[in-house]
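Heads up, one of the protein chains got dropped from this complex, but the rest are sitting where they should.
Chain naming follows the written order as A and B, and within any one chain the residues start at number 1.
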Amino acid sequence: MKLNLKIWRQENKDAQGKFENYNIDNIHGDMSFLEMLDVLNNQLVEENIEPVEFDHDCREGICGMCSLQINGEPHGPDRRITTCQLHMRRFKDGDTITIEPFRANAFPVVRDLAVDRSAFDRIQQAGGYISVNTSGNTQDANSLPIQKENADMAFNAATCIGCGACVAACKNASAMLFTSAKVSQYALLPQGKVEATERVLNMVDQMDKEGFGNCTNTGACEIECPKGISLENIARLNREYLSASLKG
Amino acid sequence: MSVLDSKIPSGPLAEKWTKHKNDINLVNPANKRNIDVIVIGTGLAGASASATLAELGYNVKTFCFQDSPRRAHSIAAQGGINAAKNYQGDGDSNYRLFYDTVKGGDYRSREANVYRLAEVSGNIIDQCVAQGVPFAREYGGLLDNRSFGGVLVSRTFYAKGQTGQQLLLGAYSAMNRQINRGKIQSHTRHEMMDLVLVDGKARGIIARNLVTGEIERHAAHAVVLASGGYGNVFLLSTNAMGSNVTAAWRAHRKGAFFANPCFTQIHPTCIPVSGDLQAKLTLMSESLRNDGRIWVPKKKEDAKAIQEGRLKPTEIKEEDRDYYLERRYPAFGNLVPRDVASRAAKERCDAGYGVNKTGQAVYLDFASAIERYGKEKAFSSGNKDASHEEIIKLGKEVVEAKYGNLFDMYEKITDQNPYETPMMIFPAVHYTMGGLWVDYNLMTTIPGCYATGEANFSDHGANRLGASALMQGLADGYFVLPYTIGDYLSNDIQTGPISTESKEFEEAEKSVRNQIDKLMNAKGDKPADYFHRKLGLIMWNKCGMSRNEKELKEAIEEIAELREDFYKNVRVTGKPNVKNQELEKAMRVADFLELGELFAKDALHRNESCGGHFREEYQTEEGEALRDDENFRYVAAWEYKGEPKEAVLHKEELVYENIELKTRSYK
Partner (left out) sequence: MGGIKTSIARKVAMALSGLFLVLFLLQHFTINFTSVVSPDTFNEISHFMGTNFLVQAVLQPILIFGVIFHFVMGFILEAKNRSARSVKYGVYNGGANASWMSRNMLISGAVVLAFLGLHFYDFWVHEMQVKYLEGDMTGLNQAGEFRYYEETVAKFAGQPIRVGLYVIAFVFLMLHLLHGFASSFQTMGVNNKYSSAIKKFTKAFAIVIPLGFAFVAIFHFINH
């Protein structure tokens, strides 16, 4: 199929960006969206034009490196997948596809479609861990039975891949779903309870410092999240935060 | 006399590690503060090592090319992690895990290393649970296990199909804790370009900041390479797009021997190649072989009809299906080790029984599992005479609960519903057992340069068992390296900070700049991908699942030619001092083009078949691998001498004192 691509080009984080149009042909429905961009880039190199920079790595929907706002939605029109799992059969011959970076002040553009999501790392560094030494003197794993239901919920929260689609989708560029996923994972496990108060206060504090917007419960994040992280986690974060604040 | 000293401690196998830990030198906590360690790569091996080193008190600098440490490719491991916990009470033990691993590796791994791996495996699980890793649990609240290929016990711990992700996020969280304490400096979007040696010791690296293009010098008292495997030399593999050999290869060029480069694991259950422009292959977890049955049609005309789209797999009658693994290997059936399963699939496809358009696929069928689970479920929920439809519906629910995410992933990629029609799978490059040669302390042949995880060669021999890569990465990082490195660093307590102003750093930086200039100034018109694709085809066709002397010789020639062509005809667009993915790719491909040749050379010299290395000249009458313990019971460690073809072979003889060498049989 033939496609018209409207792609955001921006030299670096301080440069002014703009959309460029590219035409591409011979795209096959079984190709993934990123393979389509690979084809475009090889074509550009052959024409001696600098190719489009975009982030990607595992190409199987788990590393969270790929991003892209495709026709106004993070990771494109399909649900529960990342851009690398989006296939071209989803598009029609002659379509125009607009491709932009995830936009938020907290995610400055690195170049073209690649953005800097280190704000997420800093939120995790503020408390997204259990303070246990890793050098090996721990109690036996089965000495701490955990209710399956809670373990499963913790797992579901823990499947967040940190891609930033929640921020990209949110009209307020809020990072609440991301933050709530980690807070929830530990809040649901007995190992995480000990530091729960400090964790939630520090992580929310860092989240605010990074310049993300506020959550207004539109639910866009949950719909666009490639891993289906539930809004329940945000409610849990709110609850954890409230009780932590009251404890002081 | 070999120059290789594996430093295996003396004494009985089960006591070696404890004894060694008691014997080696330690660095006192106050001195650790004055010692810097660089860790390249933040996958399981790198992240766990960084966290533990920092916790012990060292100053750690980590480097990864991704935008966050959490994205390293360990994250994509699906199935699970082995540990000899014997929670299931099915007779597991450290010895059995050790035995299975050595046997699974076709007797080409080091006994002492493997035993240590088995010994610390249980501790990994304890550690990860304490960290909040949400492993799958049973209703009683205790940890659940499943079974993997090549073993007869259930010792695999898992978190649905995302075990690697959960373990890596655990290690990443441990890293974050140390970053927050100021003990780890994390450098993301950085690529190691060279290892710097001062007085013969690894004392730092040259790295390129991938965002600004800056060439940076970083000094340390020791450098740990946890940079993963080199499966991407095949272009098409289950590795991440960015996975590369550059860090390991640059260390090799500086004197680290490269061991067994030809030992590559071809994983049997991947989604088949769909087109010429495909960029990567997707793995379907080995755990699927617990319940899926692998088959091809018994009759060639059926296979042909399927290839041409005239027949559907569901229309083939039970008696016309060839469940070839169950037929050939009744004891292990569909759960034979990966190398065996892959070769068997290739054998059937080469014989004309393959089932997709190109004849390069076999079926992985869940119909009987769905029915079996459906019956169990109906029975246990009190519906004693459920109809066939009800049984199938219940069975699908059970299968969905177990493998739902994998089934969804398959459907997304292929547009076929695996609940209704069997999956199509084909082997693909997945893991490289070979890597930098290391001694028992995980130190390479360069003093102060260590290699952990997939980047080293040590534990898996010629074939790795499923769910053992995660185990090795974390064992090395959490429990082995942080202690053994102290033995070396104890000599450095008075060294003081290493300067980056020395001539060694100067020279290393200059050579990196020269290479960049050379690539930027190449006057060609082809993208780096073009050469990578060509290299991949040579590797797959001539150094892939089965190899022979003639083709390996051709491969060596062709790769050398391609390398020459590359430097003449590559085009790197843009500038070196900004983010430039073409330059990143070109530099990685340049190293793959050297490694590929050494790979073929190693495969050519090893005149035997073992594990993932199958030489057509060396097979039994039944087509099984024919090992030659007399002549090849050694680790082939190659020393760099300028060009890959000049590489010099060093042998580390493998000694088996606790295990009897046998022909590996899974029948």
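Throughout what follows, a contact is a pair of C-beta atoms (placed from the backbone, for glycine too) under 8 Å apart; a residue touches a chain by one contact, two chains touch by 3 or more.
Because the structure is a prediction, the values reported are computed rather than measured.
Of the chains on view, those touched by the hidden chain across the whole complex are A.
For the options A:106, A:130, A:158 or A:188, the residue in contact with the chain missing from this view is A:106.
For the chain missing from the display, the contacting residue among A:45, A:126, A:188 or A:207 is A:207, taking the whole complex into account.
The chain not displayed touches chain A at residues 6, 8, 17, 19, 69, 71-73, 77, 98, 100, 103-106, 169, 171-174, 176, 204-205, 207-208, 211-220, 223-224, 231-232, 234-242, 245.
Please note the rule applied: only the chains that are shown with their structure count from here on.
Centre to centre, using the average C-alpha position, chain A and chain B are separated by 26 Å.
Across the complex, chain B meets chain A through its residues 48, 51-52, 55-56, 66-73, 75-76, 85, 87, 120, 123, 125-132, 134-143, 159-160, 162, 164-166, 169, 172-174, 176-177, 179-180, 186, 188-189, 211, 238, 240-242, 274-275, 277-280, 282-283, 408-409, 412-413, 415, 478-479, 482, 525-527, 529-530, 571, 573-574, 578-579, 581-582. If you check the complex, the residues on chain A that touch chain B are 11-12, 28, 30-32, 34-35, 38-39, 41-42, 44-46, 48-51, 53, 55-65, 78, 80-81, 85, 87, 89, 110-111, 114, 116-118, 120-121, 124-136, 138-142, 144-148, 151-152, 154-155, 158-159, 161-162, 185-186, 189, 191-192.
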